[in-house]
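Questions regarding the structure given below will be posed in turn.
A protein chain is absent from this complex, but the other protein chains hold their places.
A and B are the chain letters, set down in written order, and residue numbers restart from 1 in every chain.
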Amino acid sequence: MTTTRLPEIISRNQEELLNAWLRLQTEMFSARRDRVSESQLRAQSHNFLIALIDAVSRSAGSDIGATEWSGMRDLLSELSRQRAAQGFSPRETATFVFSFKRPLFALLRVEYTDHQALADDMWAATELLDKLGLYTIEIFQKTREDVIMRQQQEMLELSTPVVQLWHGILALPLIGTLDSARTQIVMQNLLEAIVAKGADLAIIDITGVPTVDTLVAQHLLKTVAAARLMGAECIISGIRPQIAQTIIHLGVDLGGVLTKATFADAFQLALRKKSLAIARA
Amino acid sequence: MTIEKGVEVMDRIPILKMGSFLLVTIQVDMHDQLALALQDDLTERIVRDRATGVLIDISALDIVDSFIGRMLGNIASIARILDAETVVVGMQPSVAITLVELGLSLPGIRTALNIDRGMELLRAANSGVAAGDGFEES
Partner (left out) sequence: MVLKRVDLQITAPEDVVVVRQTTRSLAVEAGLSLIDQTKIITAASELARNTLIHGGGGTAAVEIVRESPKEGLRLTFEDKGPGIPDLERAMQDGYSTGGGLGLGLGGSKRLSSEFRIQSKAGLGTRVVIARWKG
């Protein structure tokens, strides 16, 4: 529970506050009026007020991560995601929250007679709205990151296909830097290809990978272990001297995993395992 | 088959004889009793049919937890004592990834992609020829 008068003041003056805020927002975004309809903006602003009144009356502090604020967080997440998709900038999106300060403070100056109480509550309100505004920016950035990641994944799937070298032998040439997320996806693709092509031998070539860190090395090893459980064997090839040193330095235990310096050696080994050989005509 | 608590409770998992091998295809989400019953039944059949190999097809299982893992391990160990090899075939990719994450390595169990490959492995093991492309967990 809170002792601030904010929820009561906002609630009592809801209509005027909403109208003043909407007027301000429309002024600031006259160029963007085609992107967000008036009725949608009114609905979003109205819901914001309701959520604000609710959260402030139930919680004492300004910790917007608390459960009392989850309704507001959901609202702002949704709004932020929408604005990001509609092509707004992060600043424009956060301004939804920040622009609320002006009509709110105008109202508070009228409502309070005690200067100290006014100062206290204005400060509390500023703190809250700043945090909420920053939250929308965080979500906005995360949304943008998600889109970029998805695009990267799609590019990745196109650029790192699993290749069938021969009956039962697959090759996965990895190129470029590997991060944890990318490695996981690539590895899942390999395991699925093993089932789809009925291949029991896979060569994972890392010639084109400049660096390998602990996480990536662990993912590689987990993939080899998973392939084994499925009945397929992996050979890791293209381990350059620097990477070999890194692996030892990191203390990663390659125990039992077949490795070859070059892809050609790995292919030869694979053929041998299948009792095959390439003979000159 | 009986129904208890809305769950189809299969009384026993069928075991097929294929030459000197036994084939088990697990297609239901087993509760613990059923898994233990399978272990018992297989043990009995290995002796009774003088089987030299056991093929366990888990291609229909999308969950293998530590209990089932333990059961598979037990079957392999028991079979070995009775001079029979066990091959587990058809593990799904997401199951394999999860088992690795869980830390289950299924020692002493051979694996193969499918029943055909599994049979090849067993035949090779039986005839004393080292199988080129099948291999064992350690």
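Simple rule for what comes next: a contact is a pair of C-beta atoms (placed from the backbone, for glycine too) under 8 Å apart; a residue touches a chain by one contact, two chains touch by 3 or more.
If you're wondering where the values come from, they're calculated on a predicted model, not measured in any experiment.
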Exercise for the section: Could you tell me which of A:Arg42, A:Lys101, A:Lys142 or A:Lys197 touches the chain that is not displayed? Expected result: A:Lys142
Fill in the blank from the handout: The one of A:Asp74, A:Asp179 or A:Asp253 in touch with the missing chain is A:Asp74
Fill in the blank from the handout: Per the whole complex, from B:Glu44, B:Glu101 or B:Asp116 the residue touching the absent chain is B:Glu101
Exercise for the section: Would you mind spotting which of B:Ile26, B:Ile46, B:Val64 or B:Ile115 touches the chain that isn't drawn? Expected result: B:Val64
Practice task
Could you list which residues of subunit B touch the chain missing from the display?
Solution key: 4-7, 9, 29-33, 62-67, 69-70, 94-95, 97-98, 101-104
Problem - Touching residues (missing chain, whole complex) on subunit A - result: 70-71, 73-74, 77, 139, 142, 146, 188
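In this text, only the chains that are shown with their structure count from here on.
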Fill in the blank from the handout: subunit A residues touching subunit B in their complex are 168, 188, 191-192, 194-195, 198-201, 222, 225-233, 256, 273-275
Exercise for the section: In the complex, go through subunit B and note every residue touching subunit A. Expected result: 89-93, 95-97, 99-101, 105-106, 111-114, 117-118, 132-135, 137-138
